[in-house]
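Missing here: one protein chain of the complex. Every other protein chain is in place.
Order of writing sets the labels: A and B. Residues in every chain begin at 1.
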Amino acid sequence: MAAHPRFFPGQGPQPLAALLAAAEAQAEGDAERRFSGVAALAEAGPDEIAYLETAKHREALSATRAGAVVLREGEAALLPPGCLGIISAMPALAFARIAAVFHPSPRGMGQRHAAAAIDPSAQIDPSADIGPFAVIGAAAEIGAGCIIHAHAVVGPGVVLGENCTIHPHASISNAICGRGVVLHAGARVGNEGFGFTPTPQGRFVTMPQLGAVLLGDEVEVGANACIDRGALEDTVVGRATRIDNLAQLGHNVRLGQGCVVVAQVGISGSAVLGDWVQVAGQVGIAGHLHIGDRARIGAQSGVIRDVEPGADMLGSPALPVRVKMREIATVQRLAAAGLKTMSKKDN
Amino acid sequence: MAAHPRFFPGQGPQPLAALLAAAEAQAEGDAERRFSGVAALAEAGPDEIAYLETAKHREALSATRAGAVVLREGEAALLPPGCLGIISAMPALAFARIAAVFHPSPRGMGQRHAAAAIDPSAQIDPSADIGPFAVIGAAAEIGAGCIIHAHAVVGPGVVLGENCTIHPHASISNAICGRGVVLHAGARVGNEGFGFTPTPQGRFVTMPQLGAVLLGDEVEVGANACIDRGALEDTVVGRATRIDNLAQLGHNVRLGQGCVVVAQVGISGSAVLGDWVQVAGQVGIAGHLHIGDRARIGAQSGVIRDVEPGADMLGSPALPVRVKMREIATVQRLAAAGLKTMSKKDN
Partner (left out) sequence: MAAHPRFFPGQGPQPLAALLAAAEAQAEGDAERRFSGVAALAEAGPDEIAYLETAKHREALSATRAGAVVLREGEAALLPPGCLGIISAMPALAFARIAAVFHPSPRGMGQRHAAAAIDPSAQIDPSADIGPFAVIGAAAEIGAGCIIHAHAVVGPGVVLGENCTIHPHASISNAICGRGVVLHAGARVGNEGFGFTPTPQGRFVTMPQLGAVLLGDEVEVGANACIDRGALEDTVVGRATRIDNLAQLGHNVRLGQGCVVVAQVGISGSAVLGDWVQVAGQVGIAGHLHIGDRARIGAQSGVIRDVEPGADMLGSPALPVRVKMREIATVQRLAAAGLKTMSKKDN
C-alpha cells in the first residue's frame, strides 16, 4: 500500500526534478517524469517511488513494480529492468524527503476557532492555528506557524517557539519550548513531580515542585507520555530527542540531544542521560543515575547503576549485553543439564 | 455488594421469564417472580441473582443468601435450600446477559449538545449522541446509535460504524472502525508512528507515517491506550479483540480476532499476532515478530522471537513456560545449595 487515500491524499503528481532536489539525490531519468506518491517496495506501482531499507530487502527489490527506488549507488545493479534508480548515500532520508514533497507537514495559517479560550494577555503569532476548545493561558507565547489542535491546553506563561505542534488533548504547563516541538495526543508536560514527605500524623506533604520543563528544538513527545516539571531545578530534554508514547520522565530528569526513548520507558527523578542515548521499550532507569553518551539500553532493562558512554546494557538489573547473554546461556545450559540428570534418575 | 445504587440504579425489578429469555437459561421457578438486580455470590440478597464463577466458589454457594444463582446443571445439587437454580452451560455468559437486562448498554438517542464542534461536511446518523465539546472533523462518518461523549475528538475522514462508543477525552484520527467499537477515556487511536531517520546534521526526520488504523467490529481500546497508525501500510485490529488500559500498539501492528491484550502491554511496530492470542500485563513484543493463533504470553514477558501457534511463553527473554519454570527452579536450587556450601565454610 501507499499512503491511505482517504486520510493522506497527497499533493501529486510531482516531477522527478522536484523530488531529486528535495532529496538531494541523483537519477538518470526524465526530469519531467511525474510520480504520484511513495509506497513500500513490495506494493509500489509504476508511478510510485519506494526505497531499499536494508540489505535484507534486496529480494523484494528484484520483484518490485515500483517506478523508482531510492538506494545506494552500489545497489543500482540490483534494480529490475525499467525501474529507475534514485541514488543517495542516505536512502531512508532521501525517501523521507521525497515523501514530504507529496505530504508536506502542515504549518499554522492563522486560523483561530471561535470556540477557543484564549487569555487576552497571551501573545500569539498571527500565523498560528488555534483549534476548537483549545485553551491558552495568561502570558503564554505562541510562535509563528504553530498549530494548537482541538482541546490542547497551553498553561499560563508557557512559551512555544516557531512551528510547534500540540496535538489534541495534549496539555503543557510550566514549560519553555524551542522551535518545532511536537506534543502528540494526550501528552502531559509540566505535571507536578512525585515528591513528598511523611508527617507524624501519617499523611504526606508534597515537597516543593517549583521547576519548569525545558524542551529543546524539535523535541517530540509521544501520545499520553508524561514529563514532570522539576522540583528545585528544571527538567530538561535536549534538541531533537524523541520520546515515544506512554513514556514517563520524572522531575529533574535531564536528557541530552538526539536521544531516543521508546514507548513505556520510565526514567526516574534526577537521572541524567547524555547525548544520543537509546532507551528501548519498557526500560526503567532508577533515580539520580548518569547514563553516558551513545549508551544503548535494551528493552525491559532495569538500570540501577551509572552507565558508561557507548555501553550496551541489557537485563534487570542491567548488565553489559555480553555479560547478560553469558548469564542467560549459563542458566539455559544448567537447566538443560539438570533435566538430563533427572531423566537419568528416572531410568 | 450489588451494583452501586448511586451510579447504577438499574431497571428493575424484572420478572424471571424475561431474565431466562435473555440468558437462554432454564429454571423451575415462578416465571412472574421478580428480581431487583445482580450481585456477587457472597453479598446477594433474596431478590438478587448471583452466579457460580468457578468450582472454588462452591463454599460461598452453600452460604449464599441469593434468591437465585446461575450455574451448570451438575452443580444444582449444591444450592442451599430455597435458592433457585438458573441452569446454563455457560453461567458467566448467562449472568452477563441477565445483568444487561437490569443495566442495558446505552445507545445513542440523537442528542446533540449545543457546544459540540461539528464540521458541516461530517455525516452523522440522526440517532447518534454528541456530547459537550466533542469535535467531529470534516467528512467524518458516524453511524447509527453511536455515542460520542464529552470532549471526544473524531478526526477528519474517520469512519465509525453503528453503535460505537467514544468515551470522554478519547481521540481518533486516520481510522476506520466497524460496528460496536469502544474507545475508553483518553484512548489515542491514529497517532503518528515512532519512525524516523538521522540526518548528517544530527537531527531526525520522520519517515512517512501515511497509513490508517482499521478496527474491526466490537474492538475495545482501554483508557489511555495508544494505537499508532501505519507507516506505509495500515495498523489492523481484528474483530472482538480487547485491549486494556495503557497498552501501546506501534505502527503496522496487526492483531487477529478475539485477542486479549492486558494493561500496559507494548507491541512494537509491524508485529503480527494471530487470532485468540492472549497477552498478559506489561508484556513487551519486539517488532516484526509473528505470534501464532491462540498463543499465550505470560505477564511481563519480553518476546524477541516468533511464537508458534498455541505456545505458552514466559520470561524476558520469553521461553516456553516449561523451560522457563525449569530455569527458575534450577537457579533457585543452585542459590540454595551455594548458601549451604557457604554455611559449611563458615563452620
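As a working rule, contacts are C-beta pairs under 8 Å (C-beta built on N, C-alpha and C of every residue); 3 or more make two chains touch, one makes a residue touch a chain.
Everything numeric in this text was worked out from a predicted model, so none of it was measured.
Among B:T64, B:N163 or B:N224, only B:N224 touches the chain left out of the display.
Across B:E162, B:D228 or B:D244, the residue that sits in touch with the chain not pictured is B:D244. Within the set B:Q14, B:T64, B:N191 or B:Q264, the residue that contacts the chain not displayed is B:Q264.
Listed residues A:G157, A:P309 or A:G338: the one in touch with the omitted chain is A:G157. Contact between chain B and the absent chain runs through residues 1-4, 6-8, 38-40, 43, 90, 92-93, 95-97, 99-100, 103, 113, 115, 131-133, 150-151, 167-169, 184-186, 218, 222-224, 239-240, 242, 244-246, 257-258, 262-264, 281-282, 299-300, 316, 328, 331-332, 334-335, 338-339. By the touch rule set out above, chain A reaches the unshown chain at residues 115, 117, 133, 135, 151, 153, 155-157, 169, 171, 173-174, 176, 186, 188, 191-192, 194, 196-200, 202-208, 210-212, 224, 226, 228-230, 232-234, 246, 248, 250, 264, 266, 268, 282, 284, 286, 300, 302, 304, 316-317, 323, 326-327, 329-331, 333-334.
In this text, only the chains that are shown with their structure count from here on.
In this assembly, the C-alpha centroid of chain A lies 27 Å from the C-alpha centroid of chain B.
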